[in-house]
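With one protein chain withheld, the remaining protein chains of the complex are depicted in position.
Labels for the chains are A, B and C, by order of writing; each one numbers its residues from 1.
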Amino acid sequence: MTQQELTAYILANYDGKLTLLDTGRAEPMFELKPDDLLEVTRRLRDDPQLKFDFLCNMGGVDTGQRLEVVYSIASTTKHLRMDFKVVLGYENPSIETITEIWPAANWYEREMYELYGIEVKNHPDMRPLLLPEDWNQGFPMRKNWDAPDFIRMPEL
Amino acid sequence: MPELRTEEYQINMGPHHPSTHGVCRLLLTMDGEKVVDAVPYVGYLHRSIEKICENRTYAMCIPILDRFEYVTAMSCNYVFSLAAEKLGQVEVPERAEYLRVIMLELNRIASHLIFFGTTAMDLGALTPFLYGLRERELIMDLFEMTCGQRLTYNYIRVGGVSRDIPPEFVPKCREAIKIIASKLPDYEGILNENPIWLARMKGIGHTDPQQAIAWGVSGPVLRASGVKYDLRRDDPYSIYPKFDFDVAVCWNGDNYDRYLVRIEEIRQSLKIVSQALDGLPDGDIRAKVKAKFKPPAGEVYVRIENSRGEMGVYLVSDGSEKPLRVKTRGGSYNQLQFLPEIVRGRGYLIADIVAIFATFDVIMPEVDR
Amino acid sequence: MLLALVSFELIDIFRWAYQLLADTGLPPVWVMLISYAVLGAVMFGVLALLALFLVWWERKIAGHIQQRFGPMRNGWHGWYQTIADAIKLLQKEDVTIDARDKFVFFWAPVICFVAAFLAYICIPFGKGLIVADLNIGILYIMAVTTFTVIALLMAGWGSNNKYALLGGMRSAAQVVSYEVPMVASILTVIIFAGSLSMVDIVKAQQGHAIFNWFVFRLPFGPIAFLTYIIAATAEANRVPFDIPEAEQELVAGFNVEYSGMKFAMFFLAEFVNMFTVSAIAVTLFFGGWSGPWLPSWVWFLLKTLGVVLLLMMFRWTYPRLRVDQLMEFAWKFLVPVTFANLILAALMKHLGWYW
Partner (left out) sequence: MGVLKDIKNLIMGMGITGKHLGKHAITIQYPEEKWPMPERSRGIVVLLSDKETGELNCTSCLLCMQACPTAAIRIDAPRGEDKKRRLISFDIDFGLCCFCGLCEEACNFCAIRMTPKYEFSTVNKNDLTWDMKKLQEVGRDVDYVDTRKKKTPKEAAPKTEAKAAESAEAPSLETPKQEESNG
């Protein structure tokens, strides 16, 4: 299945739940509503045509206007790969956990929570991952976080 | 007489422990000598590389990302450059692609030689470590000759490579390949058939392929459990389709197979390097890229096959000279995450945990970033 | 001149010194006390130097196996490197933890150190060069070297550290298990020597060049030697049986909390133990001090250092066994093999089918 066929297949078979975003890049990027996340990801994994059984990467993005959660998934048997994202607002961002679909999401979600403050519902093990256990200085990867000097470059 | 009872106790393996390659802390719940559960605590090496990269230009990101996975820094350079090239639609000259493949594969060999050494050392054999490093030194010399550094190369850039190879590189590289190939039987003679080595490695740390895929495990660990999944073959990047090599795969998924897969990958990488040296074309080494590289707005996830599994970068550009988001993904991250799954409830001893940790080849900078 | 050098026996010096002492006209009790005190001091000095030499030698061997130099800085090829190290360790601050068991923590290295040296009372360094030729010599050695396990257990317990405790428990299990095959393989030799005295065992092997050595008593000699050397490696806590201190698993095992002089005592005791087991191997299997041309003590040292070299080669070649595999190997393989060998040897001795 080529990239175009995959896009066409997904647009045709997923009831419009995955909408194609035009991000001006070679590979397609889909958008997903937060409420559909569990259902669609389960279908993506179990779809005999796609078999997306491998979670490559997931993580939060702070674009300055909104928060996004990006999932990159792949299929080890069909050699496919696709990305989709869930867009969230700054107000109480929260998302359903996908650890029951891809257990690999476990640490990624923990990391996302502590770095971006995106709450993950029903996560089995919500402890801080990279930051110290007593970290109370906000969510460091957000753009409005007051970074220590060593991270910003000096203004020239 | 007081009632006799036994209870489980907890023991901290790390963050300062000789065999947790870096600063990983495993909280082991023990029943006597048996390990009941292992919980990894990471973050001791967290340097917020992703945040730092968000505040740097694309050119500056590359030396920073060298520190992301310093054992195979070439891969870090490459995967970031690849993502930036995809965003900026940069065509890379062919000679640059060949040079990149040579460097990537040499670095993979170097990484696997480190794996060979540290694994043997974790199991108590101290000498193979030095032998592994001895041959790695040849590769480091080649890198230093080409780009000036032995560990953090900053060699592969957006649009190509930073410098052409010096004229003496090709003969020296061929010689190094020959030497490494001739030393491999030594390694195998000292360990492969050694009954102690077999007893420590065989049947320990069995990974189930389906479970491993679900946990995002990739690279040699996945291939050792019988999944023939190599991104160089299955999601080709660069010019890998041009080369003739086999994907090393084993079927039992235990420590010994992970070791065998890596040793076999050294052989295959040697093969790729010599093919690339044969086919090395002339031409430019770097595409025309503006010094202030500003890719158009967009986002891309690229992944390559690193020596520790899938290495990926999710790069978001907003059209400025600094990336909006750099999300790195390393193989060790998922493998360390997977570790408790294969330890829990199997009655392994501490020594087995050490062996599994070693053959998973986890290095901490890739996890903590 | 050359002849004098070649036939130079250390025992003559001791005889001469003793004569000198006896001629002073002191009461015999004093003569005895002084001579034993001097002898003890000499033995201690020699063994401490030997241990330091072994440390240096091991580092050189390790270096050369790994294509490095090893110590090179202090003196010719770093010959006094370990002496400097020892002095450094002795004057280091003695860092101890509060939660230790004071009594046990303090005495563990002392017992370990003393037990390591006790064995030398009846090891024949040369012809007549033995402190006391006990008629139960080998039994005595086996008995006192086992003190080490108490010391290690004490160190593990007294440190109040989980790694140390694990190391101590492991060492107890290991040493007790390997004692059995070790004794069984020694018994094989004793059956033929017909004596427990170390001197008699050596004397039983003299004659017929090297073919009277017990290691060449086919077929049980080589087997007994192999099982002995394996068990001895385990007794001396050396790779591949160094699980009590298994660096990569238990960090440093029983001596994880020790530093400075106490650590030095453990460390030196380990090397003295290694020399002990090699010396026993030489005495039992390689004809002890006997050999042509060179003086007997030189022969003894050469042979012992050869066995030590073998132990060192083990250490720098092999990975470490796991603790359960170690016990399995002792009880399921070594014990049956050594006992079968012992019975075979006894049968052959009874029937006279040996040469």
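Methods note: a residue touches a chain if its C-beta (ideal position, glycine included) is under 8 Å from a C-beta of that chain, and two chains touch if they have at least 3 such contacts.
These numbers come from a predicted model, not from an experiment.
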Which of these, B:107, B:127 or B:337, touches the one chain of the complex that we don't see? B:127
Residue, one of B:12, B:29, B:162 or B:211, that touches the chain absent here: B:162
Going by the contact rule already stated, which one of C:64, C:88, C:102 or C:332 would touch the omitted chain in the full complex? C:64
Identify the residue among C:13, C:26, C:41 or C:72 that touches the chain left out of the display. C:72
Write down which of B:8, B:31, B:91 or B:144 is the residue touching the left-out chain. B:144
Touching the unshown chain, chain B contributes residues 56, 59-64, 66-67, 127, 131, 134, 141, 144-149, 152, 154, 159, 162-164, 166-167, 186, 189-191, 193-196, 284-286, 288-292
In terms of residues, what is the contact footprint of the unshown chain on chain C? 61, 63-69, 72, 313-314, 316-318
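As a convention for this text, only the chains that are shown with their structure count from here on.
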So with touch defined the way it is at the top, what topology do the chains form here? Options are line, ring, star, complete, other. line
Please list the single chain whose C-alpha centre lies closest to the global protein C-alpha centre. B
Quick one: point me to the chain whose Cα centre is farthest from that of chain A. C
Starting from the mean Cα coordinates of chain A and chain B, work out the distance between those two points in Å. 24
If you average the CA atoms of chain B and of chain C, how far apart do the two points sit, in angstrom? 44
I'd like to verify one number: the distance from the centre of chain A to the centre of chain C, where each centre is the average of its C-alpha atoms, in whole angstrom. 63
Among the residues of chain A, which are close enough to touch at least two other chains? none
Residues in chain C with touches to at least two other chains are numbered none
Taking the complex as given, what residues does chain C use to touch chain B? 62, 65-68, 162-163, 166, 170, 239-240, 242-243, 246-251, 316-325
Complex interface listing, chain A residues touching chain B: 23-27, 29, 53-57, 59, 61-64, 70, 72, 74, 76, 79, 81, 83, 102-104, 106-107, 128-132, 140-141, 147, 151-153
Could you list, by residue number, the parts of chain B that touch chain A in their complex? 42-43, 46, 48, 50-52, 55-56, 86-87, 213-218, 227, 229, 234-235, 296-301, 303, 310, 312, 314, 316, 318, 324-325, 327, 329, 333-334, 337, 341, 368-369
